[in-house]
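Only one protein chain is missing; all other protein chains are in place.
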Amino acid sequence: MKSYETDVVVVAAGLSGLAASISAAENGARVITVEKSNTTGGAANMGMGPLGVGSRIQRMQMVSLTPGEAFRKHMYFTHYRVDARIVRDYYFKSGETIDWLEEMGVEFVGVQRAFGAPEDTRAYSDGEFTWHVVRPEDGGIPGPRAATAMTKKMTERAKELGVEFMFETPAKKILMEDGKAAGVIAVDKDGEEVEIKANSVIIATGGFGENPEMIKEQTGYEFGKTIFNFAVPGMRGDGLKMCWEVGAGREQPTMELMYQLPDNMNHFILDGAFRQPCLWVNRNGQRFMPEDQIGNTTFTGNAISVQPGKVAYAIFDSKLLKKYKKRGPDLVSHVHPHDLFDHFDEQWNRDIADGYEPVTQADTLEELAEKAGIDVEGFMAQIEEYNDMCEAGFDEIFEKDRHYMQAIEKPPFYCCRQNVGAYGTLGGVRINNKMQVLNEDSKVIPSLYCVGTDACNIFGDSYPFILSGNTMGFCINSGRIAGENAAAELDDFEW
Amino acid sequence: MSTMEKIRAIRDDQCAVDVLLKEVIAHKCNSCGKCVFGYEGATQIIMILKDFTEKKARSGDLDLIRDAVYMMKTQSLCEDGEELAAAVEECMETFKQDFEEHAAKKACRAGVCKKFVTYHILAEMCTGCGDCMDACEDDAILGKKKFVHVIDQDECVQCGKCMEACDEDAIVTAGAVKPRCPKKPIPCKKR
Partner (left out) sequence: MRITIDGKEIEAREGQSVLDAALEAGIFIPHLCSHPDLEAKGGCRLCSVEIEGVEGAVPSCMTEAKDGMKVTVNGPEADKVRRTAMELMLATHPEDCTGCPKYGKCELQSMYQYLGVSPARWRKKSRSLANNDSNPLISHLFTRCVRCGRCIRACQDLRGVKVLDYIQTDIGIRAGIPDGKSLKEAGCRFCGACIEVCPTGSIMDSVKIMREDRTHAENVVPCRTACPAHIDIPRYIRYIKNGEFDKAEAVIREKVPFPETLGSICTHVCEDDCKRNELGLPMSICKLKRAAAVESTGAWKARSVKCAPTGKKAAVIGAGPAGLTAAYYLAKKGHAVTVFEKNEKAGGQLRWGIPSYRLPDEVLDREIADILETGVELRLNDGGQTPGALKAEGYDAVLVCIGTHQGARLPLEGNDLPGVYLNTDFLKASRAGTPLPVGERVMVLGGGNVAYDCARTAVRLGAKEVHMACLENEQQMTSTPDEIREGEEEGIILHSAHSFLKITGTDKVEGVELQKVERFYFDENRRAVIDLVEGSNFVVPVDNVIFAVGQRPEGTDAMGLELTHGPYIQANEKQETSMEGVFTAGDVFTGTKSVIMAIAGGRTAAEQMDRYLGGDGCIDEELVDKEAPDQYIGHIDGFGDLERVEPAVLSAAERASDFRLVEQPFTCDQAKCEAERCLQCDLRLTLTPVKLWNEY
């Protein structure tokens, strides 16, 4: 068994692990970071940027939101059911963290919000301008994956500071000595055990999105049946299991809900094409929310999760399709461009021919419901009501935006089933505002830290999209706070 | 004939953008895939030219094609890519105005690109018979008996079926210059 000795060992080199590694090293610690895959950045490589409140960029863009206001908004959104000290320290750190990233050479195109709600539906649903979107290195327009430019800069910074990365080396176990974390055991790419002794340990493994058994056990969802979450390879709950094994307190993990088509990578155009405020019904054929909220993936994911069978059906007719093709979709997003309907026919015809299971096309509405597995009678009654309301120009049930009230009447009809999706998992390991791991009695387990999504217990039941960029925001700031504290511990030790 | 020869033989009744699009689609580079600039370059040029012909151009598209062409000329794996790039470049130079008009979503002078053509019902010719409305599969024609019928341009897909159905020669096509027509049905003058 190979053996190493260092000040701080960080488990996993995703966004939170990178932040922890850099801040520990900046504060004088020798750092070894072990990583299961062979790249840095983890799930953040798919993202576009983190939250920050009170950054230089925000001030330049005249965004007046203060950390204190953001803190209060967050607490109202979560009904004070989460640890206010952690939330407070996170938001008060977050603005300066953006400046810190800029000093590292990370550039941002500016600050945005992920979701703007229509004027009359803003309460609890409007996004703040907190999302710092990373500028690609060539100065181009940012798209999905833009945050890789940040993880690269962070990796370079970490290396510059002497952080030693060990790739394809998953940690297996936290070493404990006298009730204090004292290192980890990992396994290298040849299957050989590696022992890393350290003064403190920071766990940052990114949750358990790729562990269907654990998802079932911890959240009740069944992967591939009731939930279709992002399953980033390697995110198997290693960090949670290791922490729990050494006595960490448990918090209820949640899935970071949204909604999604199964195997959406191969059917991406449909994902965007049906993410429109057309007609949405549940398995009984009934509408279940004002469709003008469909762009809010958190709310829609939540809504679908309480429908029978945890499914919904988005439906439009040829007339609406023609409109989308001609004028572009009603709702666009960063991943679903305005011209997506140009490629709709090609994708749709191929998927119908291949028998892609969530999609249905029919010449009558009865046949459509029948084929899709929607209650025919309920659906026909709903259609009649809906079309009448469209003609009248007012949605008496949900008061959906008039603009989107268009009758479903012209064949052929198109239907796509929507499933509950999720970005990954959130939380599970109990921590305090220093990101120290606590036991079941909420007493500190010395020298053990847990950061990022493994310990993100501050979102309550739903992702707080009102403060955009929150997942990455918590990852980077919790990592940074843990790194600083781990390094400070070392000073005490030497002194 | 080589791509370049075909480009040089473009006649006045042909649309240069349309011809070029077809040429790029038929070019070897579009069925090879062994180099990024040859294949992905051709793919981008095809998608952009297609948007030109469908009146969906975006600002900066001409520069985008030039960027792709510049790379294809020097960085393709074989002479096919270089030849294609040269042909695209020359075509864009020779027919500069056509490309600019397509890029600005103004017009297809040759009248080849259907999306630039609109259909109109002339008020002075229409008898309000309703034959055009019956022929329209997209419910794009508004009107009633003895009223001048009107084509809803948002709904019209330029299929031309109304024109065939009209016995009065009241329906015409138009390019950049549109005839004056009523916005909604009005009583017919012609009986």
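A and B label the chains in the order they appear, each numbered from 1.
Quick note on the criterion: a residue touches a chain if its C-beta (ideal position, glycine included) is under 8 Å from a C-beta of that chain, and two chains touch if they have at least 3 such contacts.
From a predicted model like this one, the values you see are computed outputs, not experimental measurements.
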item: Contact residue for the chain not shown (choose from A:245, A:263, A:396 or A:440); value: A:263
item: Given A:129, A:356 or A:386, the one touching the chain that is not displayed; value: A:356
item: Sole contact to the chain not displayed, among B:4, B:35, B:125 or B:157; value: B:35
item: In subunit B, positions touching the absent partner; value: 31-37, 39-41, 43-44, 47-48, 51, 60, 64, 67-68, 71, 74-75, 77
item: Subunit A residues touching the omitted chain (full complex); value: 36-43, 45-46, 136-138, 140-146, 148-149, 151-152, 155, 159, 165, 167, 187, 189-191, 230-234, 236, 263-269, 335, 337, 339, 343, 347, 350, 354, 356, 423
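Basically, only the chains that are shown with their structure count from here on.
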item: Residue numbers on subunit B that touch subunit A, as the complex places them; value: 56, 138-139, 154-155, 157
item: Residues on subunit A engaged by subunit B in the complex (per definition of touch); value: 319, 322, 326-327, 339, 342, 410
